[in-house]
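With one protein chain held back, the other chains of the complex are shown just where they sit.
Each chain gets a letter, A and B, in the order it is written, and its residues are counted from 1.
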Amino acid sequence: MNPLARQVVAMLFNSSQPVAEAELSEALGCGETEVSQAVEEVEQALVEGQLGIVLRRVAGGYALASDPETEPAVRRLLAKPRTPPLSQAQAECLAIAAYLRRVSRPEIARIRGVNSESPMATLEERGLIEECGRSRFGAIQYRTTPLFQKLFGLESLDSLPELSEFEPDAEEQQELREKLLRAGEQRVAQ
Amino acid sequence: MNPLARQVVAMLFNSSQPVAEAELSEALGCGETEVSQAVEEVEQALVEGQLGIVLRRVAGGYALASDPETEPAVRRLLAKPRTPPLSQAQAECLAIAAYLRRVSRPEIARIRGVNSESPMATLEERGLIEECGRSRFGAIQYRTTPLFQKLFGLESLDSLPELSEFEPDAEEQQELREKLLRAGEQRVAQ
Partner (left out) sequence: MSLVDHEQHSPEPTDGMTALGISLDVFEGPFDLLVTLILNEDIDLLEVHLAEIVLTYVERLEARGELDLEAATEFLVLIAALLELKSRLMLPGEEMDGLDLEPQEAVEELLARMLDYRRYRSAAEALHELLAAEQGYRFRSAPLPPELRRVALDAAGKAYEPSLLADAIGGLLRTPPKVDTSHLNRVTVSLERRLAHVRELLTTRRSFSFDEAVAGADRMTQAVTLFALLELYKGGELTWKQSEPFGPIQIQAQEAAR
């Protein structure tokens, strides 16, 4: 690998965020063409099945990552399969996503009456919810994941506990959604 | 690189701490001999001036680090030095803690002849020393941390140069002795 490529590897190695080509070019003090060539050289050297590390082109630039084939070993060494107790906020967000099947952040905020960015981010990071397209208003929608079902011991979302205890009529998701939104608005109005 | 070596690279890449050979061996599910061979293969592939990343033996394990030749470019990208420098007082406290293995603040004060609360607090804050119980007189004892070994490139505390290497030479000692005696005589003469 030539010196420019080595420097690219080192820069990506030390950066926890993807690095844009322009940033590489500025730090190296050379033109974009040379950087592109260097990146290409790195990409060829760090191809899957070669060194255990690969070059990824991601939004925002380039990043190094471990080769997917090594994941089981890395997981055995480092992954701490933690399932810490859910906070009230997390449980509420998760319940809304599970019972309504799909929900956007603004809807969750309206139902809960508070901004719910932080519990949603945690749930997403723990792999309990995931994005699933956009609503007709353009808001990102979320749904629960297969991992969620496993961690709650559910065969499907239909095996969620009945809500009859709380709301005998709310069988349909649409109806439930409206009730939740009404209750949320009343709470905020108080 | 063979699969075992690739997995070693990936594990070290993802680990924020140096990884001991036994840990590698356990995660890979193979014997120490095979791990040693794999590590050696990694070390040869990641020799300085090759890929921009090198293998380091530090703090009782292995870690990946960027090649020093790439440091100027990395520093331009990240805009900060790796470790802020130590003050003289901090370095002295750190040396005493490293050579004595465990030491209390009063002991350090006795050796340095000055109060050492402030440099010790800074070293602790920077994660270079940590508390390790109390002496039999009840004073809190401190020792250096694995981070200290990592940042100073030490495989273990035994890789520090022998303290006897820092023995002032005979001439210097004699000079000091004479100076002390002379001063004593001056006092007596007064």
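The criterion applied here is as follows: contacts are C-beta pairs under 8 Å (C-beta built on N, C-alpha and C of every residue); 3 or more make two chains touch, one makes a residue touch a chain.
Please read these numbers as outputs of a predicted model, since none were measured by experiment.
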Hidden partner chain, residues of chain B it touches: 13-14, 16, 54, 56, 63-71, 74, 81-92, 94-96, 98-99, 104-106, 109-119, 121-122, 125, 137-140, 150-154, 160-161, 163, 166-168, 173, 176-177, 179-181, 183-184, 186-188, 190
Interface with the undisplayed chain - residues on chain A: 10, 13-16, 65-66, 71, 74-75, 78-79, 81-83, 86, 88, 91-92, 94-96, 98-99, 111-112, 125-127, 146-147, 150-154, 159-163, 165-167, 170, 179-180, 183-184, 186-187, 190
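To be clear about the criterion, only the chains that are shown with their structure count from here on.
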Where chain A and chain B are represented by their mean Cα positions, the distance between them in whole Å: 38
Chain B-facing residues of chain A, complex: 1, 3, 5-11, 13-15, 19, 23-24, 26-29, 45, 49-53, 64, 66-67, 69-70, 73-74, 76-78
